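In this view, the complex is presented without one of its protein chains, the others remaining in place.
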Amino acid sequence: MIVVMKKGASAQDISSVVGRVELDGYKASLTEGEERTIIGLVGESPTPLREDNYSSMSGVERVMRVSVPYKLTSREYHPMDTHVALNGSQAGANKVLVIAGPCSVESREQTIEIACAVKEAGATALRGGAFKPRTSPYSFQGHGETGLKWLAEARERTGLPIVTEVMDPGLVGMVAEYADVLQVGARNMQNFVLLSEVGRSQHTVLLKRGMANTMEDLLMSAEYILAQGNQRVMLCERGIRTFEKYTRNTFDINAIPVLKARTHLPVIADPSHAVGYSEHVTSIALAAVAAGADGLIVEVHPTPERALSDGRQSLNYDGFKQMMQRIQLVAQAVGRSA
Amino acid sequence: MIVVMKKGASAQDISSVVGRVELDGYKASLTEGEERTIIGLVGESPTPLREDNYSSMSGVERVMRVSVPYKLTSREYHPMDTHVALNGSQAGANKVLVIAGPCSVESREQTIEIACAVKEAGATALRGGAFKPRTSPYSFQGHGETGLKWLAEARERTGLPIVTEVMDPGLVGMVAEYADVLQVGARNMQNFVLLSEVGRSQHTVLLKRGMANTMEDLLMSAEYILAQGNQRVMLCERGIRTFEKYTRNTFDINAIPVLKARTHLPVIADPSHAVGYSEHVTSIALAAVAAGADGLIVEVHPTPERALSDGRQSLNYDGFKQMMQRIQLVAQAVGRSA
Amino acid sequence: MIVVMKKGASAQDISSVVGRVELDGYKASLTEGEERTIIGLVGESPTPLREDNYSSMSGVERVMRVSVPYKLTSREYHPMDTHVALNGSQAGANKVLVIAGPCSVESREQTIEIACAVKEAGATALRGGAFKPRTSPYSFQGHGETGLKWLAEARERTGLPIVTEVMDPGLVGMVAEYADVLQVGARNMQNFVLLSEVGRSQHTVLLKRGMANTMEDLLMSAEYILAQGNQRVMLCERGIRTFEKYTRNTFDINAIPVLKARTHLPVIADPSHAVGYSEHVTSIALAAVAAGADGLIVEVHPTPERALSDGRQSLNYDGFKQMMQRIQLVAQAVGRSA
Partner (left out) sequence: MIVVMKKGASAQDISSVVGRVELDGYKASLTEGEERTIIGLVGESPTPLREDNYSSMSGVERVMRVSVPYKLTSREYHPMDTHVALNGSQAGANKVLVIAGPCSVESREQTIEIACAVKEAGATALRGGAFKPRTSPYSFQGHGETGLKWLAEARERTGLPIVTEVMDPGLVGMVAEYADVLQVGARNMQNFVLLSEVGRSQHTVLLKRGMANTMEDLLMSAEYILAQGNQRVMLCERGIRTFEKYTRNTFDINAIPVLKARTHLPVIADPSHAVGYSEHVTSIALAAVAAGADGLIVEVHPTPERALSDGRQSLNYDGFKQMMQRIQLVAQAVGRSA
């Protein structure tokens, strides 16, 4: 950490900061410029450093962090790629994995039918929501445990592992009985109680970036899970909120290579939420693969115009099949398989 | 709801939409322009309308909502101001209420000391976090139930009601035993499980706007609480995330008058998080009162540079006292008391 | 346009709106719902419609546009792709074009050297700034007309057409004497005086999206150029400003397919500004091509660490050569050449 003193800070101010540094168990290294003094904190101490404690001292202009605030998640501390097993494949390895299925599971028959369809087209896993986070209390909230049973049955029939969202820390155990991957949704990315709970479950987790969260926030939230000894975490970029009106979200394609450089965890892209209109989903999926995504999570529905949620962004079976074929070509073009 | 057809949509497309409207139990009213046809949905039906179901149909350009999606929260359906009782006063009535206290409670003595200090300066209620949502799993997470006990003791000594955050739906009952007002923090604004739970508790709730949520999102989240029969809700504007780097958040002052116009619930402002630097907190507090806020929630700490969290934005006792005096003058200037 | 009346608007309010509609030369088509009346404006009239004129009338809840506000730029009015000639190729046709070169031209020798290098690697055109828009008045502002002369000499030597920025409406004529393509930079996207001037020049224009402008804003700015009878316009997505700190901008990859659907003009991507770090530029370039971009504009410098501007995001020759090879593979994978 570096403490930048104000132009004209007094000797007294500087020595107070130095005193505080020593109190916290670090060494203070002073650099005296023409205009201001800069104090570097060197050494190690059991006392965690709090920027606020320094920035609110007299004569301090500002405080700058030098190290990233995440450790277990960081590639600095864990240079090799982490692979997360999924259906005999490894997220984070060469093959681009595809998780596909409906936004919400709507019936037993339909869940099984979609599972068969996406499997045939080459999907690695089945997604489907049983508990739905809906902006309105009056919207369809999902079929709950019944929906999880349909998903489990679809897995039996197709062999596809199940990716489904959990929202309630109290239900992590129950959802984990049915699901292979616990999804933490964008709205819960900083639900720290939930993060710790899915961490403790030691289950595989798909962690979505919140719609106004930075990459650093996302990595910090992953740290909550890894801090519980659970390394089976896949990160997911699904678009952030901006002022743009022609799309549902703004897909932060930069996040794919930048996250890959900063963390060892696999990075998955969600082109459906990213753009919000089915006619553009494939373009965004191709872009994500070209940029280095380790996988995709895509919404598929047999009749999008009749879906109970997210119909506008769901591919139908034909659209999904075509996307899968095109994904293969782009994956090969960047030295990967799909 | 209004369905706008594409330029050149076929008669078949139009009649499919009309068919769907009738299937959903509404009447379709067609307006044929020079370039396109517009279909209005009229009447009432038990089937809730889903925009996606229409926007994904062939020939549809887009779908526009006409009514607001919230009901119980809306001033249209409930024109009179709702007053929420707090320490013998009413949030939403003439008096501007002030909730003050530390970011987190740090010790029994300190909690009581701060409570006495803010009471003396004229605060209506005591804030203080026992469960802290921290971006980092390694940051101080609060003293938990022990902290709640300190707060309860401070209430006994001062008579100030307690405002404290609850993050875990499973702990709502426990927190409600100690607290007078349950705070739902910005990061949990769309934690729908938690919202329903605090709704069911029938306890007073302070609901903070999420840092990338629109006013409509906030009103929809309030609707989750009101839908449980709990009208004792105060909304709180605390700043949103933008690209600005000189402040912690961007305080959306517009939200004060606009929310007051759209909902009957009281609107509280949090100038501490809004700007993030103690030297500017009073200016923002004055602005909020001038714009019509029903109350303030402000961080106060005896020695901000030693606070375990949010020291940079905490007022010390002197600063708080001066703020209270200035607030009174501005409140009077806009026809209110403080 | 559609005027939505408030719940409980009076008959008088409704008839005033209808009167205004007729005064403006349109026909009013009323839809009376259970709760509110909706008034559609039908027909054609020489009077342009102003939303504000209606939204400020008594009893009006809000006014919604149905048609897009751009005409010449819109694919609705011009369904076929527009091709813009560049060095014997056509931007907007099958081949993905690459414009490459330094942020600013720094010397005669260097300009020629870079031109040769990017040509050899397969570039279609040479970029290079002679007039630089710099945030600071103390930063290097470019070599001005001297720089343009170096660029012209580089064109003579390599045959590469020149893309360079013009900032001053008074200098459009002079810059057009040297340049093949006039670039309007992000900061000038809504400099309407400049837009009209480059339109009148009938020169080819590369129009960059502003960092806080919507796609609609960009299309409206293009409309300024097309309204002068100049259709030779290429749009450029270069990233928008968000709260993200790990990258210079947030590249809006969604804009590639969405703009292509809404306009007939070619769409170019600028991966250098989009991400701001050279190690990630190729990933973003590949993503843009996969998403359907018609071309790229990329910063290349022989020794980025010594560049007078934008060194951090410039590829060196090796990096550029490798990018070009990888671009070809991805272009082929999506059915295009490069």
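Should a chain be cited, it is by its letter among A, B and C, assigned in written order, with residues numbered from 1 in that chain.
Convention: a contact is a pair of C-beta atoms (placed from the backbone, for glycine too) under 8 Å apart; a residue touches a chain by one contact, two chains touch by 3 or more.
This structure is a prediction, so every number in the text was calculated from the model and none was measured.
**Q** Let's see if you follow the contact definition: name the visible chains touching the chain that is missing.
**A** A, B, C
**Q** Which of these touches the unseen chain: C:Met167, C:Val181 or C:Cys236?
**A** C:Met167
**Q** Pick out which of B:Asp24, B:Glu165, B:Glu197 or B:Asp252 touches the chain that's been left out of the picture.
**A** Reading the full complex, the residue touching the unseen chain is B:Asp252.
**Q** Please identify which residue in C:Glu61, C:Glu223, C:Glu237 or C:Asp294 touches the non-displayed chain.
**A** Of these options, the touching residue for the absent chain is C:Glu223.
**Q** Of the residues A:Ser15, A:Thr47, A:Ser67 or A:Thr146, I need the one that contacts the missing chain.
**A** Residue touching the chain left out of view: A:Ser67.
**Q** Residues of subunit C in contact with the chain that isn't shown?
**A** Missing-chain contacts on subunit C: residues 48, 50-57, 69-70, 133-139, 167-170, 187-188, 190-193, 196, 210-213, 217, 220-221, 223-224, 227, 240-241, 278, 304-312, 314.
**Q** Residue by residue, what part of subunit A touches the chain that was omitted?
**A** The missing chain touches subunit A at positions 2, 4, 7, 29, 31-36, 38, 40-44, 61, 64, 66-67, 76, 241-243.
**Q** Which subunit B residues would touch the chain omitted from the figure, given the whole complex?
**A** 212, 214-216, 240, 242-247, 250-254, 256-258, 261-262, 274-275, 277, 279-280, 283-284, 286-292, 326, 329-330, 332-334
What we mean here is this: only the chains that are shown with their structure count from here on.
**Q** With subunit B gone and nothing shifted, sort the other chains into their touching clusters.
**A** Ignoring subunit B, everything left is still one piece.
**Q** Measuring from the mean C-alpha position of subunit A to the mean C-alpha position of subunit C, what distance in angstrom results?
**A** Inter-chain centre distance comes to 31 Å.
**Q** Report the inter-centroid distance (CA atoms only) between subunit A and subunit B in whole Å.
**A** Chain centres of subunit A and subunit B, defined by C-alpha means, are spaced 26 Å apart.
**Q** Between subunit B and subunit C, tell me the centre distance in angstrom, where each centre is the average of that chain's C-alpha atoms.
**A** Subunit B and subunit C have C-alpha centres separated by 38 Å.
**Q** Can you list every residue of subunit C that touches 2 or more other chains, as numbers and ranges?
**A** Within subunit C, residues 242-243 contact more than one other chain.
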